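I'd like to ask some things about the structure below.
Only a single protein chain was left out; the remaining protein chains are all shown in position.
In order of appearance the chains are A, B and C, and numbering begins at 1 in each one.
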Amino acid sequence: MIELREMPFDPWQYLAERQVSQGVEARSGAAAIFVGTMRDFNEGDSVQEMYLEHYPGMTEHQLETLAASALKEWSLDDVLIVHRIGRIIPTQPIVLVAVWSAHRAEAFDACRHLMESLKHSAPFWKRETLVDNSVRWVASNTPG
Amino acid sequence: MIELREMPFDPWQYLAERQVSQGVEARSGAAAIFVGTMRDFNEGDSVQEMYLEHYPGMTEHQLETLAASALKEWSLDDVLIVHRIGRIIPTQPIVLVAVWSAHRAEAFDACRHLMESLKHSAPFWKRETLVDNSVRWVASNTPG
Amino acid sequence: MAFLLGAILNGILSIMLVKVLFFASLRERLGVGQVMLDTHEAISVQEVWQRSSGENVLPVNVLIAVNHTYSDAAALVQPGDEVAFFPPVTGG
Partner (left out) sequence: MAFLLGAILNGILSIMLVKVLFFASLRERLGVGQVMLDTHEAISVQEVWQRSSGENVLPVNVLIAVNHTYSDAAALVQPGDEVAFFPPVTGG
């Protein structure tokens, strides 16, 4: 499942509620999760907020493509990708990638691969507002 | 932090509460999590419950050693290992390994390495009760 | 009736247009977010770039999507397609 969210969310609360409704963790045996959170500094500067632009239509399509590709490559029970859009402030989660499988190696591999693919190919762009109110686009993601 | 638990727990609720109290996710930028859950089958047989034996004193010491070793090898902000002991029924989480870091590669590497090390070296032994009430010790863990 | 005719004409017209989108820092640099190109035949992405941005050279780090799928400068675009140009992505 893919979700773009304009509002802040707690990934653990999100997973707890999802677990109650779907029970996929119970069936699967292994869950590998990644959560990326906004920090209050980047490239040596203090950042007070961030705006996350996306490409409506393509962003969803690309995330769906990544999830479908992971489901095809590994033996998975489910894939969940949640990504924030819009205005984000430090300490807020930006991305949640969760993968459920009967096998822990597949869960780890798929989760990591999904995060790397998302970073390289999902159409999101970060615009940072520094503490002096100046604005800049993040030029590229950090490797690995 | 290391915790052995006799009672069932919801890993996501656990992390949500921990986040409120510690806020380490907010500071770190990246969190990699693994959750292992008891399935209702193993080696082709239906399992109705499991008893998880441990070595009081050594099990805690071994988990502390693994956590300290991960904190030394990678640049991490925090490590959390929660492991069930005692009687476990299918769908209950057995193990939660969580790692927080400023770098996603380190979070992924450390989380996976911790899980593999735990599987290979933490003194726990699973005794399964099948649906016909027969009892057997799990001989060895599945690879990867 | 007039409304219906308008809707049909609109549909026919949009089929002969290529919708071009620019995102993020590229949109800010060009000062434009969307351009509708009028074309009755297939044209290359390279030509879409020239006609919509007013620049001859497509910068090497600009990414291209045709109908929400990654593509390249040599790809052919049909009337009715959507083409997007954007800088390296920085999500996650």
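Here, a contact is a pair of C-beta atoms (placed from the backbone, for glycine too) under 8 Å apart; a residue touches a chain by one contact, two chains touch by 3 or more.
The structure presented is a predicted model; accordingly, all values stated were derived computationally and were not measured.
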- Query: Which shown chains does the hidden chain touch?
  - Reply: B
- Could you tell me which of B:L52, B:L76 or B:C111 touches the chain that is not displayed? B:L52
- Since one chain has been left out of the picture, which residues of chain B touch it in the full complex? 36, 52-55, 57-58, 61-62, 83, 94-95, 115, 118-127, 137-141
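In this section, only the chains that are shown with their structure count from here on.
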- Note on the structure: After discounting chain A, the chains linked through touching read B | C
- Just grab the chain with the largest centre-to-centre distance to chain C, centres being mean Cα coordinates. B
- Task: Give me the ID of the chain with the smallest distance between its Cα centroid and the all-protein Cα centroid.
- Result: A
- State, to the nearest whole Å, the distance from the C-alpha centre of chain A to the C-alpha centre of chain C. 28
- Query: If you average the Cα atoms of chain A and of chain B to get two centres, how far apart are those centres in Å?
  - Reply: 23
- Cα centroid separation, chain B vs chain C, in Å, comes to 50
